[in-house]
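Have a look at this one.
One protein chain is absent from this view; the other protein chains keep their places.
Presenting subunit A:
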Amino acid sequence: MSLIFAIFTPILIALLIPFLFKRVPKIHTGWFVLIVPVALVSFYATYLPSIMSGSTYIDELPWIPSLGISFISYIDGLSLLFSLLITGIGSLVVLYSIFYLDKKKEKLGNFYVYLLIFMTAMLGVVQSDHLISLYFFWELTSISSFLLIGYWYTRDGSRFGALKSMMITVFGGLMMLGGFLILGILGDTFSIRELIAQTTTLATHDLFVWALVLVLLGAFTKSAQFPFYIWLPDAMEAPTPVSAYLHSATMVKAGLYLVARFTPIFAVSEVWVWLVTGVGIVTLLWGSFFAVKQTDLKAILAFSTVSQLGLIMSLLGIGSIAYHVSGDLVTTYTFATFAAIFHLINHATFKGSLFMIAGIVDHETGTRDIRKLGGLMSLMPVSFTIALIGSLSMAGVPLFNGFLSKEMFLDATLSLQHFNLYAMDTWGILIPIIAWVASVFTFVYSLYFVFHTFRGKYKPEQLPKKAHEAPLGMLVSPGILATLVIVIFFVPNFLGNTFVKPAVVAIQPLTYAVPADVGFTIKAWHGFDSIALYMTLGIFLVGFVLYKLLPKWTAIYQAIPSKLSLNKMYDGLMNFADHGTNRISSLYMTGSIRSYLLYMFAAIIMLLASTLWIKDAFVISFDNLAPIRFFEILISIILVVGTLTILFTKSRLTAIIALGAVGYTVALFFIIFKAPDLALTQLVIETVSVALFLGAFYYLPKLNKHEKGKEDRGFRLGNFIIALGVGVMVTLIAISSHSQKLVPSISQYYKDTVYSEAGGGNIVNVILVDYRGFDTLFEISVLTIASLGIIGMITVRLAKKKGDRKIENK
């Protein structure tokens, strides 16, 4: 089985799911789906031994060869780790969903199709070596996540959450695409491996920092970092298996993957270290602080996820300092990367199990509101045990894997004292302090989550259902994850050697060649001289006190959030996009033809005038002019008087007759300027036109009937200015173009050959029917169409329905 084929397996199987759902209604569709991730996880597991010894695999499927775009599956320590997480947690989530979703009530076909599409998309993201195919899969995760969040599409909350996550992650995705394109252009390749090879030349380019920031925007929005985390709590409207899978273990870690994957390219920039560490640490504090405020079980977990993702992000940032130092410090900072990957795995285990427990509580009691829950310990002992393991691990208590990674995190933040972040002395001290405070809050909400749900008084009157223990099948997946939490604590170095070290090699290829070189071991006990130990003790002590006094100080949340609410800002932005833009466009889209004509004329005037001005194009020359004769002046005066009459008359009849007069004057001009055919046509047509106007005049209302008193001066003045502008521009352009003729007329040819070639004497007529007969053909068509249209308008009447007359008569 090729690596590319493995990526596309889930989406191909997804094609079969609707048939299975319809044809085999007796068996829960999830059992068929379960085969896919289980098969894939065993497939990827076979790569583990060779990845541990430092080899990598690559497989390519050309997509658009002419543009050099192909699907490239590249397996190294990092992508293998993520692939195993995706398929492993995926198997457990599918198993859990079989018991969580009812096969009769739910549209399982949809659910599993979306889930399998998502699985393909995630595998594609973590294995793609080509930037464009990485982006392709990246957006596929956004879309499938949108579909999964909106799975219960009849609920308002689901639709809102789905739209919000779509908006934010797609915004980030598009920014990221911009970054990718810059990178691709700078490096002249879209392959990540080839870009890593030329990172030092890339870094010298001005656009490098832009590429960095844009790619980071993609990572931050996907991984719910500050201030883009706001979609994650709203995405909790998804079914719980989705929350457990997408929003704790996989999709939100795509951003972390991206940061880790691009570290070898971007870490040479100081901006990278700054942004990744800073945003990560702020997200950590912010998420942990607001998690305590939540009353919904899944919302607590959502904020906790945000905060833990911030923790991993900041560790990746600290780890990238290794690119800026030398000697022993390289190892010191690479340790942060090591801790980041280790915590990433730990987080997937305990957060997955906690989400599943929250789903079980919801499933068995009918509510997720922590204020209504309580005293479930004796009713649901197994769930309680699993929840306790998960929570204590999240809090960082010994005997659980969270303790190990929390200690490593504190150590890593303390290591910043060796290296003040770019002369900002305070940063080196500030980060461990923020980390410590955030850890205290983490401790508080972990206890809050588990004890407020399972201890205290049982309130059956507030629960929609009678609480009882979940079926065994539902407990299997969280049970396995909780077991892993404890197993990892006791044998952390097995995990470290198999998964973490190859991933560290992938992130820090300059430091290490093969995983065996990475010399870190994970120790539960650091000895009494470790500062992290005392920090941890402090966390437990202060955290416990804060937890006990919880009702006393939660009042501060009432004061703060309303002012600092990022959701308010998002809503305002969306509201502006909906209504504000509508208001802006209705400002100028008035529906009145006069406004649009004004815009057009004004635009014409400005464009022409500025062109004339900038090019200094106005030329007036008195050479080669025809002489002015007396009767020409006379005709001109008649023309002007006729036009003025049209403008100022109050009577329609006068206007029409004046128009006729103008037409006949034009015919006179044609006579003077030696154009007999034109004069003839003009006279005939003017006569017919005036007759037509008079015909319309019989039916149309009086010209000024409705205009009396309405047409104010300002209206006329504005029109006059625009009209004057157009007139002046036409005059100026006519004069200058006549004053600088560049080439002689081609009409000499016609004059010479009209008789010898065409056998005619009237040059104009021969041009019309012989030299340029096509024009005449289509001019005839125009007349035909116009007359057919007129006949149609006059004779065709559509049957009128009531309410058809919608034009307002004010």
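Quick notes on this structure:
As a convention for this text, a residue touches a chain if its C-beta (ideal position, glycine included) is under 8 Å from a C-beta of that chain, and two chains touch if they have at least 3 such contacts; residues count from 1.
Rule of thumb we're sticking to: contacts and distances are computed from a predicted model.
Note on the omitted subunit: UniProt lists it as "Multisubunit sodium/proton antiporter MrpC subunit", one of the names in "Multisubunit sodium/proton antiporter MrpC subunit", "pre-crRNA processing endonuclease", "Electron transfer flavoprotein subunit beta" or "Sulfur dehydrogenase subunit SoxC".
Here the missing chain is touched by one residue of A:Ser2, A:Ser42 or A:Ser636, and it is A:Ser636.
Checked against the full complex, the one of A:Ser326, A:Thr521 or A:Ser745 touching the unshown chain is A:Ser745. Although one chain is not displayed, subunit A still touches it through residues 590-594, 597-598, 601, 620, 622, 624-629, 632-633, 636, 639-640, 643-644, 646-647, 652, 655-656, 659, 662-663, 666, 669-670, 673-678, 681-682, 685, 688-689, 692-693, 695-697, 699-701, 703-704, 706-707, 711, 719-720, 722-724, 726-731, 734-735, 737-738, 745-747, 750-751, 754-755, 761-764, 767-768, 772, 775-776, 779, 782-783, 785-787, 789-790, 793-794, 805-810.
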